[in-house]
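To start, the structure itself, in structure tokens.
One chain of protein is taken out of this complex; the other chains stay put.
Naming follows writing order (A and B), and every chain is counted from residue 1.
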Amino acid sequence: MIFCQACGTTNREGSRFCNQCGARLSETADIACPRCGAPNAPDAQHCQKCGLDLARGRDDVWEGPLPRVDVPEEGASEAGRRALGTPEGGPASRARPYGLPPWLDSAERPEEEASPESGAGPLPADEEALAPEAAEGEWSGEAIPIEPVVGVPYRARERSEQPPPPEQREAADLFAIVSDEDVLASRRPSPSEQKHEAERRPEMWLRLLVALVLLVSTMVPVLLRGGPISAEGSIPPPVAAAARAVEELPPGATALVAFEYDAGLAGDLQPVAEALIGEMLGRGLYVLAVSTQPEGAALAEIALDRIRRARAEPGMDARVVNLGYVTGGQAAIRALAGDIRAAISSDWEGRGLADIPALSGIGGAGDLPLVVVLGRDVLAVQAWIEQVGAPYGAPLVAGVPALVEPALVPYQTSGQLEGVVGGVAGAAAFERLTGRPGIGVRSLGAVRAGAWAAGLLIVTVNIGFALGRLLRRRGR
Amino acid sequence: MNLLRLLWESTSITVEGLAALVALLVFGALILALTLRARLVRPFTVRPLAAAERVRGVLGRAMETGEPLHVALGIGGLGDVSTADTLAGLALVSFLADRGALAEVPVRVRLAQPTALVGALATLQRGAEGAGYPEAYDPVQAAFVAPVPLAYAAGTAEALRSEPPVANAMVGAFGAEVLLPAQAGGDQPQTVQVGGTSDPSVLPLLLVTTDSLLAGEEIYALGAALGRADHTGSLAAQDLARALLVLAIVLGAVLALVIA
Partner (left out) sequence: MRRILPALVALLVGSVVLLDYFLENPVLNAAGRFLLEGAIVLAAFALLLGLWNLLLVHERQIRRREPGWPASVVILLSTGASLALGLAGWGSEALTWFYRFVLFPLEASAGALLAFVAVSAAARAWRLSSLEGGVMLAVGAIVLVGTLAPQGAALTALGPLRDWIVSVPAMAAVRGLLLGVALGIMATGLRVLLWIDRPYE
């Protein structure tokens, strides 16, 4: 701690300018008070805290006038300030002297007013009213020194014991000088600074290790184009059910695909979208894409673009249509279920709906023979079950991230969903089943390798932790 | 009269629809009756929720130190499929806004849907007015971060790092992106983290990153556990309905076995 010689504010070790008044701080060491240990400026006459005469160093009763102590108001809560009736942001929010309450003052401090060497200067105008009255009564005994900090609100926030690293300190000092408002608040040590560096180190190493392992394990299969990890494996029943639902549709029928996910999950869902839509087009179906999420329409366009280019057949534009984004969340799904034309007036490219052959003879999404929901989470799929599946009986297939798949299986076994395709693994299984290997099969190697590496890492790290504990216990 | 008859005659309903409507009406009546009992006689006792106790404890600490409390309301809104989760989060905001205004504890709410923002602002304002300090309400206490889940998560995580709160409660609708704010909060040594969502696939993620978890339906009990007497009635109705459902499922299973 360094005390400012101009205003007495406590400043953090190493500060070059005072937090409060901006005065340059002396770099010489502080003098500790022999009685209370409080640090004082090198040329201080009396201790800031207990009033001991530092020059004489005698531990005797202080006879002079009570020292005035400037206490920064930082510890005062807003509620306390309110109770005191002082306005926020006014002069009160800077350091200000606190005296004794008037009743105590008039009873026990008869000599202070008389003393010409009073430590305090003239009171500011707004505190004139709070100034103690002249002494009354018959007090003539020896003055007992009164702890001058009566009435100072409890200061709960302890400053950090651990000084922050020098570069942070310098930045903070510079910042404090540049923006001289509310400096005290900005100089609070952030809790992350309080945490011991030593505690953080194993955590940091663990994170580094995880990052490295995941990176290597997913990059190697990508670079080796699948490498040693095969895409073979059993087909999960929900995926087989989804494939059956597509297979059962007659050529020329129209299916709706709802893109209810965002770009962050595209890595897991784009393969599902491509696998399902590719199979639908291969079976001669018409596909309508729609979204009630802001990003969904653009993601649909990207996926459809890839599919159109991959198939490179004439008339693809008419067979796959992106109807774009519909605002209104669940209300929009409800509107779409009843009547697509009531919810949408044109497609993503601005074509009128009358010009879209896939839409001819179709009223609402609820009348369609198949609705595919590519949902980011359970709720996104649930919204379509509630608004389209349950009231209209439209068959639903869900495509979701691998993480979400287990939570949807109950819907599938109860018949509310025809099938569920979960993530890259689901897409790969779907592609193998339908005989159209695509991006799902190609990325499965990386996904599997990553999952293996993650699983092994978790098990190893935990065995390591357990062994470490065992050894330490043995050692004790 | 004729009009009514016309209306009646032109109305139709499926068997499943009728069954669901009847079940809903019965459930509604149950809630109404039990809520009236909770209000007029005495509130039902609520099993203490660990997360609610945690929030109470942290609130005490925040009152002493004046450090902020943070609520991440998730990616849900009002009026969509996640309404119930968002309302559960708002019950927590309401509790904190009320107590926080009294002791001048800053309460920050971060959300991803404009409709949830409307609800959060109204809740904060009502809390401040209810506590008798209408001036404690500040319209930037609730911040609309971004409508896209990952952007919301990243923005919230950043805010948790730059202004670490004493408590970070993540109650509402979330997807996997909740990991970002959960980790950011977990990195702050003094931040107590409470999580709660109804999505079963997100619960494991919250389990490994928070100090206290409200699993599934527990989030709907949060209001009652935080002292909302009028919520205890519907909670009791929920319990009763669940007991009946479980009974029906067990009976159905036994019957199916016997017939087979």
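Structural remarks
Methods note: a contact is a pair of C-beta atoms (placed from the backbone, for glycine too) under 8 Å apart; a residue touches a chain by one contact, two chains touch by 3 or more.
None of these values were measured; they are calculated from a predicted model.
Among the displayed chains, contact with the absent chain in the complete complex occurs for A, B.
Contact with the undisplayed chain is limited, among A:Glu260, A:Glu274, A:Glu295 or A:Glu418, to A:Glu295. Residue B:Gly233 is the one among B:Pro43, B:Gly66, B:Gly100 or B:Gly233 that touches the chain missing from this view.
Contact with the undisplayed chain is limited, among A:Trp348, A:Trp384 or A:Phe430, to A:Trp348.
Chain A residues in contact with the hidden partner, per the touch definition given at the top, are 175, 179, 182, 190, 203, 206-207, 210-211, 214, 229-230, 232-234, 262-267, 295, 298-299, 301-302, 327-329, 331-332, 334-335, 338, 342, 348-350, 391, 406-407, 409-410, 413, 448, 450-452, 454-455, 457-459, 461-463, 465-466, 469. Within chain B, the residues in touch with the undisplayed chain are 7, 10-13, 17-18, 20-21, 24, 27-28, 31-32, 35, 77-79, 83-84, 87-88, 90, 113-115, 117-119, 122-123, 126, 139-140, 142-144, 147-148, 150-151, 153-154, 158-159, 162-163, 176-177, 179-180, 182-183, 186, 198, 200, 203, 205, 207-209, 215-217, 219-221, 230-231, 233-235, 237-238, 241-242, 245.
As a convention for this text, only the chains that are shown with their structure count from here on.
The mean-CA centres of chain A and chain B are about 19 angstrom from one another, to the nearest whole unit. Chain A meets chain B in the complex at residues 77-79, 156-157, 190-192, 194-195, 199, 262-265, 294-295, 329-331, 376-380, 382-383, 386, 391, 401, 403-404, 406-407.
Residues of chain B that touch chain A in their complex: 17, 64-66, 76-77, 79-82, 85, 102-104, 147-150, 161, 164, 173, 175-177, 187-191, 199-202.
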